[in-house]
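Note that one protein chain is taken out, while the other chains of the complex remain in position.
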Amino acid sequence: MTAHPAPLIIVDPTPIDLAAIHAFLADPAAGGEVVFTGTVRNQNEGRVVHALEFEAYPEMAVAQIAAIAAEMYARWPLRKVAMVHRLGRLPLGETVVVVGVSAGHRAEAFEACRYGIDTLKRDVPIWKREHFEGGEVWVTNHP
Amino acid sequence: MTAHPAPLIIVDPTPIDLAAIHAFLADPAAGGEVVFTGTVRNQNEGRVVHALEFEAYPEMAVAQIAAIAAEMYARWPLRKVAMVHRLGRLPLGETVVVVGVSAGHRAEAFEACRYGIDTLKRDVPIWKREHFEGGEVWVTNHP
Amino acid sequence: MASESTFPLSVRLFALIREKVGREAIALEVPAGTTVGALAGRLRAAEPAVAPYLEASRVAVNLTFARPDQVLAPGDDVALIPPVGGG
Partner (left out) sequence: MASESTFPLSVRLFALIREKVGREAIALEVPAGTTVGALAGRLRAAEPAVAPYLEASRVAVNLTFARPDQVLAPGDDVALIPPVGGG
């Protein structure tokens, strides 16, 4: 078994520190780093959004993210992987999720980062309640 | 003609400020942001690298980057585009280049960011001198 | 069979399901040998309000998505996972 650097995984209500994530991803052998950041948008499917509220099954969310990170390490020659999801009620513009990957070359960093966020959105037990103009609704990701 | 937010373009020797780039990319209608960061790696094609030195044809580099950003806006529904390249002699780990894109949805952000860095590496007049263990050499990107 | 042994199993609820059912978990008493696939029927019987959400949900056992043929054991950490919305 190859030893990989432990991924950075956080699922909690503290604000996401992007600078700390970039610092974590830095690696002498990494030439490229791709970071996806998801934020609270002002509209969704025609609704005017005021805030999003995220709830998790936290132990399983961390376990699932760890499994996704392990798959990423297995499929691509990566240096570091960071996957962070914030919980609680977040206003417009706030950072919800960050998936960051560093690698020797950029092709792998792009592919792995994309895989990471796509898989997180499908398989990690986190739910989103949208507070919009006129109501609230649980919103699910499209498969 | 649709008006797009002016891209952030910098080609100069000042250190790259990632936080400022993330702040620039933030947009109320953007749900996703992809940022590629290229750094000075400790090795290249078997050589132990100590530093990289970047030289540009600065006016043309800025003009070419502006043309690439315009193509990105034309091909994908993007919110903001940032393309920054540092010049001068840079030690290991230093940030060389950042291409950042925000968009309503992540698929476009990933594709446009990848296109931006790939095209920058092919068509922007910036040259790299590698200072390695035992010598110096001009290094070109593989097509 | 002469005697059927059973064990208690608590199934955690989250998000929309927790809200609609009005509680954090459903307590079941299930026969030894019960599979993940058989849980839906037991949940529906124990708590009819959960019925509309079973088809779209996945079952997690011990923090992993479980296959329908997985046999449940005493002490398993079981949860009903409605469609997710993270990211």
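Things worth noting here:
Which chain is which? They are A, B and C, in the order written, and residues in each are numbered from 1.
We take it that a residue touches a chain if its C-beta (ideal position, glycine included) is under 8 Å from a C-beta of that chain, and two chains touch if they have at least 3 such contacts.
The shown structure was predicted, so the numbers you read here are calculated from the model rather than taken from an experiment.
Although one chain is omitted from the display, it touches the following shown chains in the full assembly: B. With the whole complex as reference, residues 38, 54-57, 59-61, 63-64, 67, 85, 96-97, 117, 120-129, 138-141 of chain B touch the missing chain.
Operating definition for what follows: only the chains that are shown with their structure count from here on.
With centres computed from CA atoms alone, A is the chain lying nearest the middle of all the protein shown. With centres defined as mean CA coordinates, chain C is found 49 Å away from chain B.
Chain A has residues 38, 117 in contact with two or more other chains.
In chain C, no residue touches two or more other chains.
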